[in-house]
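Here the complex is missing a single protein chain, while all its other protein chains stay put.
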Amino acid sequence: MMSEARGSSVKIPDDVRIVAFLCNWCSYAGADLAGVSRMQYPPNVVGIRVMCTATVSPYHVLKALQMGADGVLIAGCHIGDCHYLKGNYMTYKRYLILREILRFAGINEKRVRLEWISAAEGEKFAEVIRSFTEEVREAGLSPLRKNEVIKSEFGEKLKNAFRSLEVVK
Amino acid sequence: MSIREKARQLFAEGVDGVLAFKRTDGVCIPHLFTKTEVEEICKDVPADQRYPVAGIVRRIFLSGLAGKIGVVARGCDERALIELGKQGQIDFDLLSIIGVACSEEQARYCECSKPYPSRIDVGSRFEGISVSEKVRAVESMEGDERLAYWLAQFASCLKCMGCRNICPVCYCVECSLEDENLVRRGSVPPDWPVFHLLRAVDMASRCIDCGLCEESCPSGIPLRTLYKKATEIVKELFDYEPGADMTQRSPLGTIGDQSELPGGAFEA
Partner (left out) sequence: MNGKIYETQTEGGKSERVYSSKPVGSVMVIGGGIAGVQASLDLADLGYRVYLVDSAPSIGGVMGQLDKTFPTNDCSMCILSPKLVEAGSNDNIEIITLAEIMDITGEPGNLEVILKRNPRFVDIDKCTGCGICTEHCRVKVKDPYNAGLARVPLIRVPFPQAVPGAAFIDPTKCLQILKGKCGECQKYCPAGAIDFSDKERTDKIEVGSVIIACGFSPFDPHKTEEYGYGTYENVITSLEFERILAANGPTGGHILRRSDSQSAQKIAFIQCVGSRDSRIGNTYCSSVCCMYATKQAIIAREHDRRIQSTIFYIDFRAHGKGFEEYRSRAENEHGVRYVRCLVSAVKEMQPSKRLLLVFINEENQFVEEEFDLVVLSVGITSGIDALATRLGIRVNSHGFIQVPKPASLETSRPGVYVCGAAEGPKDIPESVIQASAAAGSASSLLCPSRGELTVKREYPPERDVRGDEPRIGAIICRCGTNIGGVVDVPAVVEYARTLPGVVFAEERLYACSQDAQVWIKEIIEKHKLNRLVVASCTPRTHQPLFRETVRLAGLNKYLFEMANIREHCSWVHMDEPGLATEKAKQLVLIAVKKASLLEPLEEGVSPVTPVALVIGGGPAGMSAALRLADAGFKTHLVEQEEELGGNMRHVRMTLEGDNAREILEEMIRSVMNHPLVEVHLTSKVASIEGYVGSYTSVIEKCANSAGRSNPDIESASLGDDVSEDGTVRVDHGIVVVAVGAEEYRPKYGEYMYGLDQRVITQTELERRIFDEPESLEGVKNVVMVQCVGSRNEEHPYCSRICCGVTLKNACELKKFLPGANVTICYRDVRAYGFNEEKYLDARERGVRFVRFTQEDQPSVSAAIGRLEVVVKDRNMRDEAITIFPDLLVLSCGIVARGGSRELASMLKVPLTSDGFFLEAHVKLRPIEFATDGIFLAGMAHYPKTIRESIASAQAAAAKAEAVLSKDKIVTEGIVARIDPEICSGCGQCIDLCSYGALEFDPSMRVARVNPSLCKGCGACSAACPSGANQLLGFRPCQIYAQIEASCALLEAGGQ
């Protein structure tokens, strides 16, 4: 394994990139358990630890989408298990609203996911990462990535939208 | 009853000023009248001119002009005043509303669901439009098409901040739209989606659907459609309408109980 790692300068390829906000007490611990149990999952996800998912405002998610993240995962304690009693209530409410706004704005709302993962659910964490990565791959690279807009077939749709706008104005 | 008559009545009841309209050079502009000026008050509100009345009331409170004020308010103005009252920006109890019902024409233009205040002094009540065609039109698009539609719309944004500046329920001392960690400086049109959806997210639980943002937009971006949808989402999920009454608490301003979470919280 070592020799493989040495010298090979692999770049993260043109694969999806997922930002995961993990609450310290449950989901980060669940991710730790997945690690301790050596459960393998795709490396497309990088985790950002927060004390509670209630820290994660819709601004954070929008910022991640803005930066070109193809998927955003928010993972916290199950309802009722929150270390801060009800922090995840707010996460849940904010998420529900944001998801619908994204849908209306034409951003595939499947790119943003909320999951409850407990400290004992290492397997669930690994499974969520696997299935979410797959789902985001299906949705494709984010059209919000720089250059992505013009490159893809989506560019055609965009041109049409501009054209119709010209007509109206 | 005309606005002037109503104002007279309010002065008799002891208000210190009335925020109404004054005709200057052929246009009606908002003016805070004292008792002695009551005869200068426009008798009625011209249908085609709307002002951020609530924003002006907020500034009056901010300036420390304490006292009871009469306010000429349409349905949306009253909602904005209620919202500002709930958010501690004005003292709603000090206000006496001179209620103006909007014309059917105005209501249809706005697709306003409640084009009248809780008490109508001027005009007659038109029930309002319950379904926004503009929102439905966007909803009916395919996902990518919708994205393209909005991208094209927002491509013409000049980042003039007019939408925010005119918004009666926007009053932050520092605005996140100007947080350079969130929205890059010096880039026009501004970053999509962060710039516009950030506002949409914030509007979801506070927009009172006056539509002044859209009217003030030099690029004609259909902001109202976006915010209408945002408030519809909140209404759907939490049965909450910004500005509906003083006692309703925003679902985002209270943590609530588990039973109040919209269904299926267990499965996220």
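All chains are identified by letter, namely A and B, in their written order; residue positions are counted from 1 within each chain.
Rule of thumb we're sticking to: a residue touches a chain if its C-beta (ideal position, glycine included) is under 8 Å from a C-beta of that chain, and two chains touch if they have at least 3 such contacts.
Everything numeric here is computed off the predicted structure, so don't read it as measured data.
Among the residues B:G26, B:G88, B:G186 or B:G263, only B:G88 touches the chain that is left out of the figure. Interface residues of subunit B facing the missing partner chain: 87-89, 171-176, 179, 181-182, 202, 249-250, 252-255. Residues of subunit A in contact with the chain left out of this view: 1-2, 4-12, 17, 19, 24-26, 28-29, 31-41, 43, 46-52, 54-57, 59-60, 63-64, 67-69, 77-78, 80-81, 83-87, 90, 94, 118-124, 126.
Just so it is clear, only the chains that are shown with their structure count from here on.
Centre-to-centre separation between subunit A and subunit B, using Cα means, comes to 33 Å. Note for the complex: subunit A touches subunit B at residues 58-59, 62-63, 65-66, 78-80, 86, 89-90, 92-98, 100-108, 114-116, 143-144, 149, 154, 157-158, 160-162, 164-165, 169. Of all residues in subunit B, those touching subunit A in their complex are 138-139, 141, 143-153, 155-156, 176, 182, 191-194, 196-198, 200-201, 204-205, 220, 226, 229-230, 233-234, 237-238, 251-252, 255-256, 258, 261-262, 265-266, 268.
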